[in-house]
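Handing you a structure now.
Entry: chain A
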Amino acid sequence: MTNPMAPAIYLRSAVALAGRFPVLAGVDLDLDEGSVCVVLGANGAGKTSLLRLLAGLVPLASGEGAVLDCSLPGQARDLRQHVGLLGHDVGLYDDLRPAENLRFVLKASRLDPGLSDDALARVGITGRTASTPLGQLSAGQRRRVGLALLLARRPRLWLLDEPHASLDEPTRDLVSELTEEAARGGATVVATSHEPDLAIPMADTVVTMSGGIIATRAPGGRRGDRGWSDVA
Partner candidate 1 sequence: MNAYVAAGYVISLGTLGAYGFSLAIRLHRASKRGRREVSS
Partner candidate 2 sequence: MWRDAVLIAGRDLRIEARSRVALWQVLPFAVLTLLLFAFALGPRPGLLAQSAPGLFWLAVLFSSVLAAQRSMAIEGSGATRDSVRLLGLDPAGVFLGKVLALLAEMVALEAVLLGGVVLLFHVTVTSWGVLIGACLLAAVGLCTANVLYGSLAGEARMRATLLPVLVLPVVAPVLIAGSKAFSASVAPGSGSGARWLGILVVFAVVYSAMGVALYGPLEES
């Protein structure tokens, strides 16, 4: 496991490019293992690109970076297996049923496919919805399947892109609950959001991004189980 002192995420003036455009123009970020960080900011500020950089899906064009002891951009490939990314589109196969989707991903990650059933039960995908192809489920239900995937894979880094967007009340509570549970279980969570009132209470750190850099950083409302919280 990572030694407790080294931060789970360490970025120094990180730049990421989309073609010729610098979506990330010098990001500095430090996050500890097991902490929850919420990233606020306008559309186009670079929030999603930050998540994809942390997932090792976007090459670090310049600057320094290390996530979960994998240095970027060199060890991006090794980093990916420890990362769970959940965006607006859940990134699974519409023709397959939820359980089949999960079993495929679990087998690919060398995990026991049996985990899929209780993960789906945990997020409330049971009975008829469990046997209808993913394509025919609603956005909320698809998001739940995405969450079930994260639960089953238990990645060390959870990257959530606007997890609360377009969800009903119970599903939103489920998102917050599962995120808290994951962080308590030692996972590091980074979530972007447009709903500060929902996001801040569940976060140790809240940063705002604009113009491809981190503009402000403040502590969030979550009392870390370590009992400290520097009330700025």
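The rule is simple: contacts are C-beta pairs under 8 Å (C-beta built on N, C-alpha and C of every residue); 3 or more make two chains touch, one makes a residue touch a chain; residues count from 1.
The candidate set was assembled so that all candidates are chains of the complex that A comes from, given by their letters.
Given the structure is predicted, the values throughout are model-derived calculations rather than measurements.
Student: Sort out for me which candidate, 1 or 2, comes into contact with chain A in this complex.
Tutor: It is 2 that touches chain A.
Student: What does chain A use to touch candidate 2 in their complex?
Tutor: 52, 55, 57, 77-78, 80-81, 83-85, 87-93, 95-96, 100, 104-105, 107-109, 133
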